[in-house]
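A protein chain is absent from this complex, but the other protein chains hold their places.
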Amino acid sequence: MTEITSTGHYGSLLGDKATALGLRRRRNAERRLKAYGITAILLAGLALFALLGSVIWQAAGAVTEAYVTLPVELKADDIDPDATGDPKIILRGDFNGLTKDALKAAFPQVTGRSARRELYDVVSSGAAFELADHVAENPSLVGQTINFRFLASDITDLYLKGSFGALRPLPTAGRLTVALDGDEATLNSTEADFAGVLAVLKDQLVDDAKRLRVRAARQNNAVSVYETRIAEAADDDARAKSLAALERARTERDALLAEAERLEARAADTGAEDLDDEVRSVFVRAGGGWLKLTRLDASGAAAEVLAPPAGALADLAEWQLLTTDLPAAARKVSDTQIMVIEELRSGSAVDSVFNWRFFTAGDSREPELAGIWGATVGSFWTMLVTFLLAFPVGVAAAIYLEEFAPRNRFTDFIEININNLAAVPSIIFGLLGLAVVIGFFGVPRSAPLAGGMVMALMTLPTIIIAARATIAAVPPSIREAALGVGASQVQTTFHHVLPLAMPGILTGTIIGMARALGETAPLIMIGMVAFIVDIPTGITDSATVLPVQVYRWSDFPERAFEARTGAAICVLMIFLVLMNAVAIVLRRRFERRW
Amino acid sequence: MTAVLLAFVLVAAMAAFVIAQHRAQVVVGGDTAALHSRPSYHGFYSFLWVVLVGLGLVIVLTAVPNRAIDAMLMGRIAEALPDQPRIAHELVLSDAKALAAGTVASKTGDLRLAIAADFSRAAALWNWVRVIGVIGGVLAAAFLTHRAVTPERRARNRTERIVRVLLAAMATIAILTTIGIVLSLIFETLNFFGKIDWQIWKFLFGTTWSPLSGVQSGQLDADKVGAIPLFAGTLMITLIAMLVAVPIGLFAAIYLSDFASKRVRSVVKPMLEILAGIPTVVYGFFAAITVAPFLRGSGEAIGLSVASESALVAGIVMGIMIIPFISSLSDDVINAVPQSLRDGSYGLGATRAETIRQVILPAALPGIVSASLLGFSRAVGETMIVVMAAGQGANLTANPFEAVTTVTVQIVMLITGDTEAETAAGPAFTLGFTLFCVTLLMNVIAQRIVRRYREMYD
Partner (left out) sequence: MTEIKFSARDVNVHYGDNHALKDVNVEIEDKTVTAFIGPSGCGKSTFLRCLNRMNDTIDICRVTGEITLDGEDIYHREVDPVQLRAKVGMVFQKPNPFPKSVYDNVAYGPRIHGLARTRADLDVIVEKSLRRGAIWDEVKDRLHEPGTGLSGGQQQRLCIARAIATEPEVLLMDEPCSALDPIATSQIEDLIDELRKNYSVVIVTHSMQQAARVSQRTAFFHLGHLVEFGETDQIFSTPHDPRTESYISGRIG
C-alpha cells in the first residue's frame, strides 16, 4: 500500500472508514430497510402458504368416501308384488325400509328407539335411492338377498377418517369375568385393570380442572384491571362501565372456579366413578360382545350392554379395554355408532374409495351426497353468457374509442366512465342487476342469463381497457400501409389492426373472465344462492355457481361440509389456474412487442 | 319461441346477404369492376339491416306485450281484490301464470283460473303479433335493401357508416351502465328517504340500525335506520386492513424495485399475483375457518377474549387480500421515478436506504397515496370476507375483538333475507348508493393524483 493521504472529511477509503461519516450507522439503516422488505415479502408468502395450506388440508377430507357392505333381502312384497319387472314400479318400492331392515338384521342387538335411529344414521339417507336404482336396472334381483354397498353417512365417514379421535386400547393384565343381567352387566378382573382405567379418568378430570383454573386466572387478571380502572376512573360514566365489566368478570371467574373445584373433588374422591357424557367413554370388547362402562371403582365395574357377548363370560384371558379420545358430549358419533362401525370394520364390511360422486353430483343437504357438478355447469352457462355479451361489446367499444372516436368531451366522458366502472364495488353491480336485469327486463331470478348479464357489465371495463391497450400498441405504420393502398378506415381496422391485436385482447378477456368466475357477491344479490339440486340445462334454468356454492357450504353446520367447501375451492382454483395458464400461453406465443 | 325467432332472423339475414350479393353481380352482368362497391358489401349491407330490424322487433315485441299484459291483469286482480296489498296481487298473478303454463302454483281458485285463462288468451294473441311482426319486418328490410342494389350505390360507405354507429353504440354502454347504476340506486334511495319522512340526518348520523324490526305496511321507523354503526364497522375493518396491507405492500414494493435480484423478483411477483387472483370467497373461508380460531386461541392464551366473528379477523384477511394491490401499484410508481434522480442521489454518496427514503419515496408519494386510496376503496366495497367473518349485528364499538357489521354485509343481509323485497330494497339500495358515492369519490381523487403524477415525469 502506498502512503495514505488523509484529506477532507471523508477519511481514507481503506483506513478509518468505520468512523468516517457514521457509515456503520448508515449501513445499518440500510440493512434494516432491507430486512423490513424481506419481512414484508415473507409475511405475504406466509399468508399465501397458510391460505392454500388450510384449503388443501380441509379438502383432503373429501378425497375419499366410505361404503358399508351389508346383505339386504330384496323382498318382492315391498318392491314389486305383482312381479311386473317394470323399473317405474320398482323405483316406487320401499327401499328405505329395506335398508333399515338390513341394518337391523346385521345388528339385532341394537334395540330401543334412539339406539335404532343411531344405527340407521350409520348409512347415508341417499343409500336407499342407490339401492332402488340398482334394483331397477336389474329387476331379476327382486326376491333375492344381495350384498349391497351402502354409502356411509357423513358421521361414519368422519369417524373412519379419525375426525372424532381414535379408539385407544388400555392395557389389560388380568382375566375378566362378566355377570350379565339383562341390559346390565357387572365386570371383574383378576388384576387391577379397572383401577388403571379409573386412574386414567381421574387424570383427565384433573387436566380439565387445571384448564378451567387457567381460564379463571385470566378472568381474575381482568378483575384486577377493572378494579384499578375504577379506582382511576375520571367520571361516573366510566366508573359505571368498568363496574359492569368487573361484575361480569367476577361472575365468570367464580363460575369457572366452582366448576374446577367440582371436577377436582370428583377426581379426589377415591370411591366409585360414574361415567357420564363429560368423561371419555370406556368399552370392553369380549367374547364378541360390547359393553360400555357406566360405573367404575378400583375393584370392578358396572356396564351397559351394547351388544351381548355369546353367553356368560368367566375367567376370560382374551379381552380388550378401549377408550375414546373425546367424551360423548364432544363428538357427533354416539357410543352405539362407534360399536356398529367398529364391528363392521372388523368384519371388513367397510371400504373407502375415491370420491367421484363429488365431481358428478349436484347439491344436497347431506354432505356425503353433495357434489359440485351442478355449480360447475351453472358457472359454465354464466360464463358463456358473460363471454357472448362482454367480448363483442368490449372489443367493439375498444375499437371505436381507439380507432374512430374523435377526441372530444363525449369520448373523454366515456373514458372516465370506463375507468370508474372498473373500480365500482362488485356488490353495486349486484344491486344494478337486481333493479335493472331482473326488475326492469324481467329476466328470471337465479338464472345464468341474469348472472351472465351482470357479470358482463362488470367484466366490460376490464376487457375494454385491455383491448384498447393492445390496439393502441399496434404501430401506426401498419395502419398507414393499409390506408396507403386504398383501404378504408373500417377495412384497415378489421383486416389489419384487429387481427394483430387479437391475442392481446383474448388475454385480457380471459383474465377478466377469470375474475368473473371467482366473483360471488353480485350473484348472491340476484338470487343465485338458492338451493338447487338439479343440474341446469340452459341459461334460463335456476342455477348456482362455484364461488356461491363455496359460500353456501361454508355456512352449513355439518363438519363434513368443511371438507367439501375446501374441495370446491380447489376445483374453482384449478379452473382459475387453467384460465390464467391459457392467458399466459397466449401472451407468450402470440403477443408481439412492437 | 324467442330462440326460434332469433334463429329465423339470423337465417334470413344470411339469405339476404347471399341474395343481395348475387344481385350485385347480376346488375352489372358479371363485370364487377363496374360496381362502386364489391358485391360482398351489398350483401353485408343487406345482412346488417335484416339483423338490426329483426333483433329490434324481437326485443320490442317481447318486452312491450309482457308489460302490457301484466298491467292489464294486475288491474283486473286489483278490481277483484281491492282490499289486499299489492304483494298479494302479484302472488295471484304469478300463480295464474303458473297455472297457465301447467306448472305448480301455490294456490288455485276461481279468480286465479280466470286470470290464467285471460293470460293464455292474451299471450297467444300477442305471440302471433310478434311472429308476424318479426317476419314482416325482416322481409321488408331484405326487400328494400335488395331493391336498392345498383352499380352506383355506395354500399361500402353505407355499411361502414352502420358499423361505425354500431361501434359507437357499444362504447356508450359504459355510460348506460353508469346511468343505470345511478338511476336504480337513486330511485330506491329517494323511495327510502320518503318512507322515513325525509329525515336524512337520522340515516346519516343515527346510531341504531335495525331497519326491518317492527316494520308495518312498508313504513320504516326513522329512529332505527341510523347507519353510523355500519359506517363505523366498515371504517374499522378497512383501517385494520390498511394497517396490514400498506406497510407490507409498500415494503415489499420497495424491496422488489430497489433491492431484489432478478431471481427473487421472478419468484415474488408471481406469488403476489396469485394472492391477487384468489377469489374473495376463498379469503372469506380462510378467515372463518383458519384465522378466526387461530386469533381466538392466541387471544385466549394472553387473556384477551376475541369473538369468533370479529373486526380484527375480517380486517387482517382483507389486508392480506389488498397487499398485492398496494404492492403492484406502488412498484409501478416507484419504478416510474426516473433513474436520473437515483443517480443524482447515489452520485452524492447516499446509501440505497437514504435514496429511497429521501428521494424516491417523496417523489413517489402521490402515487403511493393514490394506490392506498384505491386499496381503501376496494376494502370499503369488499363483501364476501366481511359477510363470512365480520358478523351481522350492528353494534357500535371501538373494540376490534368484537363483531361489527359493515355496509356491504347489511346490503347482503337485507337482500337475501326473508323480508319482502320492496321493504328491504329501500335501506339496501340506500346503503349501496352511499357506498357507490364514497368509492367513486375516492377513485376520482386517486385518478386525479395519478394523472398529475404522470404528467410530472412524462
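All chains are identified by letter, namely A and B, in their written order; residue positions are counted from 1 within each chain.
Definition applied: a contact is a pair of C-beta atoms (placed from the backbone, for glycine too) under 8 Å apart; a residue touches a chain by one contact, two chains touch by 3 or more.
What you see is a predicted model, and the numbers here were worked out from it, not measured in a lab.
J.: Using the touch definition from the top, which of B:V359, B:A379 or B:A394 touches the missing chain?
T.: The single option touching the absent chain is B:V359.
J.: Of the residues A:S12, A:N28 or A:T251, I need the one that contacts the missing chain.
T.: Looking across A:S12, A:N28 or A:T251, the contact with the absent chain belongs to A:S12.
J.: Identify the residue among B:P85, B:P270, B:G349 or B:G417 that touches the chain left out of the display.
T.: Of the candidates B:P85, B:P270, B:G349 or B:G417, B:G349 is in touch with the missing chain.
J.: Which subunit A residues would touch the chain omitted from the figure, given the whole complex?
T.: Given the touch definition above, subunit A has residues 1-5, 7-14, 17, 20-23, 26-27 touching the missing chain.
J.: Residues on subunit B that touch the omitted chain in the whole complex?
T.: With respect to the unshown chain, the touching residues of subunit B are 261-262, 338, 340-351, 354, 358-359, 362-363, 456.
We adopt the following convention: only the chains that are shown with their structure count from here on.
J.: Provide the C-alpha centroid distance between subunit A and subunit B, rounded to the nearest whole angstrom.
T.: 28
J.: Touching residues of subunit A toward subunit B in the complex: what are they?
T.: For this pair, the touching residues of subunit A are 21, 26-27, 29-30, 32-34, 36-41, 43-45, 47-48, 50-51, 54-55, 58, 215, 218, 221-222, 392-394, 396-397, 399-401, 404-405, 411, 413-414, 417-421, 423-432, 434-436, 439, 441-442, 457, 460-461, 464, 488-490, 514-515, 517-521, 524-525, 529, 547-548, 550-551, 554-555, 562, 565-566, 569, 572-573, 576, 580.
J.: Given the complex with subunit A, which residues does subunit B contribute to the contact?
T.: Its residues touching subunit A are 63, 66, 156-157, 159-160, 163-164, 166-168, 170-175, 177-178, 180-181, 184-185, 187-188, 247-252, 254-256, 259-260, 268, 271-272, 274-275, 277-286, 288-290, 300, 303, 320, 323-324, 327, 349, 351-354, 356-357, 374, 377-378, 380-384, 387-388, 408, 411-412, 415-416, 425, 428-429, 432, 435-436, 439-440, 443-444, 447.
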